[in-house]
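Everything on this sheet refers to the single structure shown next.
Just one protein chain is left out here, and the rest sit where they should.
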Amino acid sequence: MSPEALRERLSNLTFEQGTEWPTATVTALDWRALAEEVRHTDGLEFDYLFCVTGVDWKTHFTVVYHLTSTAHRHILVVKVSADRSEPVVPTVSDIWRTAEFHEREVYDLFGIVFRGHPDLRRLFMTDDWNGWPLRKDYEDPVNMIKL
Amino acid sequence: MKKYLSDVFGAIGSLLKGMKLTGYYFTHHKEIITQEYPDKKIKLPERFRGEVVMTHDEQNEHACTGCTACELACPNGTIKIITKFDVTPEGKKKKALDTFIYHLELCTMCNLCVEACPTDAIKMAQNFEHSVYDRSQLTKKLNNPGSKIREGVE
Amino acid sequence: MIEEIGTTEAGELVINMGPQHPSTHGVLHLIITISGETIKKVEPHLGYIHRSIEKMCESLSYRQFIYVTSRMDYLSSHINNHGCALCVEKGMQIEVPPRAQVIRVLMDELTRLASHQLWWGAMAMDVGALTPFFHAFREREAINDIMEETCGARLTMNYMVPGGVMADLHPRFAERVKEFMRFFRSKMDEYDELVTNNVIFKSRMQGVGYLSRENAISYGCTGPTGRASGVSCDMRKIAPYEVYGRLAFNEILQTEGDCYARYLVRMAEMRQSLSIIDQLIDNIPEGDFQAKTKAVLKLPKGEFYSRVETARGEFGVYIISEGGTTPYRIKFRSPGFSNLSALDHMARGHKIGDLVAIMGTLDLVIPDIDR
Partner (left out) sequence: MISLADITAAINHWLYATLPGWAALLVEAVIVGIAAITLFAVLGLVLVFMERKVSAYMQVRLGPNRVGPGGTLQTLADTLKLAMKEGLTPDGADKFLFNLAPYVVIIAAMLILAPIAFAKGFQIWDLNIGILYVSAVSSLSVIGILMAGWASNNKYSLLGAMRSGAQIVSYELSAGISVVSIVILTGSLRISDIVASQQDGWWIFKGHIPALISFVIFIIAVTAETNRAPFDLAEAESELTAGFHTEYSGMKFALFFLAEYVNIFIVCAIAATLYLGGWMPLHIGHWAAFNHVMDYIPSSLWFWGKTFFLIFVIMWFRWTFPRLRIDQLLNLEWKYLLPISMVNLLLMALIAVEGWYL
């Protein structure tokens, strides 16, 4: 499906202008339903989640999901925004199994909680690590390189 | 039963094939590729990036203007340039290089400083035997003592 | 550590495999629960080599950040750099000269060959054959020598710059590559004799670590891992970049989804890489090796994503730019990370020896997973 047709098909979403792939922003509340829809609807079948990215916009967080379909080869980018003080996003790890690790990574580095994730623990950092390293306001207490 | 036997023979055959190959290498010593390194020195290609050096000519002159382009280009803070002000014969003050400090221990040999240098004052040398007993020896001063900038390099 | 894992049933044993273990190829830490020799659960613990490259890149300029990506998947460092350069070029709308494009693709394929050779040796070593490792390194060294001559380094080349490559090809490049190809083609048959057709090796591989097509997609397995399960996921075919679109090569697909299929896919890919190099080596166009770019690169505000095919699968670079000289946020989608997530699924019910074989065929590079 071409990007235009995809925009047409998912007309209830608001798409950003001037992006390479159709990019839509949804709230955390709507995300779960949208995920189910794009995964299982005939003609869409976004069965492959190839990238999950957390972004800290200083005022809020976004989790960017890059979805594609192995059958139709179209790509959809969904941005899910989350509150900065209490970031919670529903998990999609039961829809795309790869999200299990990716969401853990985002949780580990940004502190975004994925509700319903089966095993939400630190992934890269040690279990007793303080803070969320990829947030913009994170300050490394130990600067490794001191010249 | 037939399959059982053919399995056994096929298996033995495939194993013997592998043994034939290793047997070949065992008996053909000319295939050995070991380079006896410290005994026989290796010649590295001229593009090999071993460390950053500053080229000096016979008059002990270099081409560095102290513009700090390399310092800015370096991703790791490997290079630190200390500049001074020289007084030209006409009596004008001119910025010049005082010390070119190079931290080999931080360098990843990415070549970005050499690319950035507008006057080709620095280049990559092929030396790769960098081990020293103390880390402080890895911090090097690249411009020779008493060296000065070559005439005409701006 | 073991207490935290909590309940183990009677007769079950929890083993820490790694971070220092001969077959985890680095510092992967697996906590495996076994009953006898049978694996009940595998739980990867990551982060022993996590350097937060994404955070580092946020403070590096668009010229500087490319070299860091060599340190992720160090075996396909050139392809990682390629992905980053492509992403920056996409943002800056730089037209890469045709010569640079061909050079890049040639280097990519040589890197892929080198990576697969190392994988072949290391995987054979995982299942207990030590000799293939040295034979594989013999060929890999030949590639490294070629790389060294042109790029200036053997492993972390940093040969890519936005807009092209850092230096022109060495005058002897084509000649040496052809010489290597002749040499390597003769060795490929030896590979088959020594390992591929070996009955012990086959029995170690066949039917082990099965991954169905659905699961491969769901777990996001790409590269040879995905293709062995029948998922068409070769970025060079799906979204051709550089000159891949006009090259004749096949995407290798297998449907068995077991370790042997993954092995065969990689072996066939080596032959495909050879054919790609064959097509290009005599047709390197003349011209510039680098497009004219500004000294300071500033990406316009926006988001840019590029996907390339490394030796392990799909590598994605996602740059969010706020218009400055450094990225606002950069994300690397590394293939090994997704492939590793399927390990637990694949290893359950197999023996410890199989786990090693499965890890071998997944071709994990730990810095690529940890980043």
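Order of writing sets the chain letters: A, B and C. Residues in each chain are counted from 1.
By definition in this document, a contact is a pair of C-beta atoms (placed from the backbone, for glycine too) under 8 Å apart; a residue touches a chain by one contact, two chains touch by 3 or more.
Small disclaimer: the values here were computed from a predicted structure and weren't measured.
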{"item": "Partner chains on view for the chain not depicted", "value": "B, C"}
{"item": "Residue of B:36, B:134 or B:151 touching the missing chain in the full complex", "value": "B:36"}
{"item": "Of C:46, C:107, C:124 or C:308, the one touching the omitted chain in the full complex", "value": "C:124"}
{"item": "Residue numbers in subunit C that touch the chain omitted from display", "value": "13, 15, 21-23, 37, 124-131, 133-135, 138, 194-195, 198, 200-201, 203-204, 351-356"}
{"item": "Touching residues on subunit B - with respect to the absent chain", "value": "8, 15, 18-19, 21-23, 25-26, 29, 31-34, 36"}
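In this text, only the chains that are shown with their structure count from here on.
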{"item": "Inter-chain centre distance, subunit A versus subunit B - centres from mean C-alpha coordinates, in Å", "value": "41"}
{"item": "For subunit C, residues contacting two or more additional chains", "value": "none"}
{"item": "Junction residues of subunit B, two or more chains touched", "value": "none"}
{"item": "Complex interface listing, subunit B residues touching subunit C", "value": "10-11, 14-15, 17-18, 20-22, 33, 44-45, 47-49, 73-75, 108-112, 115-116, 124"}
{"item": "Interface residues, subunit C side, partner subunit B - complex", "value": "60, 63-65, 67-68, 131, 138, 141, 148-153, 156, 158, 161, 166-167, 170, 190, 193-195, 197-200, 295"}
{"item": "Residues of subunit C defined as touching subunit A within the complex", "value": "46-47, 50, 52, 54-55, 90, 215, 217-220, 222, 231-233, 238, 302-305, 307, 314, 316, 318, 320, 329, 331, 333, 337-338, 340-342, 345, 370"}
